[in-house]
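Of the protein chains in this complex, all but one are displayed in their positions.
What follows is chain A.
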């Protein structure tokens, strides 16, 4: 969902690359309704390739399955990759400028310097 459009001269700045140095799993209650409502808001391709890159794609496939509303296992895998996997230390990388945004204590730092504005 994040972009680096804030950087000067960056047009789309999406999707951001991701480097995970430390991953924590935060167990979290599965809410079918929420995940079902969230999926149409996702860019599925980007979500899937990001999950695959850090190794948490589970049974998810590159193509979104048709009747995901009724497929509980599928929704649970989305839930796991989307909500429970927390990149504790790592980096987000702008696809156009390679500018790195550090993630510390699970909190990404999207601040830029004033000369990048």
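Note that a contact is a pair of C-beta atoms (placed from the backbone, for glycine too) under 8 Å apart; a residue touches a chain by one contact, two chains touch by 3 or more; residues count from 1.
The working rule: contacts and distances are computed from a predicted model.
Set against the options "Exosome complex component RRP46", "Eukaryotic translation initiation factor 3 subunit B", "Proteasome subunit beta" or "tRNA (guanine(10)-N(2))-methyltransferase TRMT11", the UniProt name belonging to the omitted chain is "tRNA (guanine(10)-N(2))-methyltransferase TRMT11". Residue A:43 is the one among A:22, A:43 or A:69 that touches the chain not shown.
Among the residues A:54, A:93 or A:112, only A:112 touches the chain that is left out of the figure.
In the full complex, chain A touches the hidden chain at residues 1-6, 14, 26, 28-29, 31, 33-34, 37-38, 41, 43, 83, 104-117.
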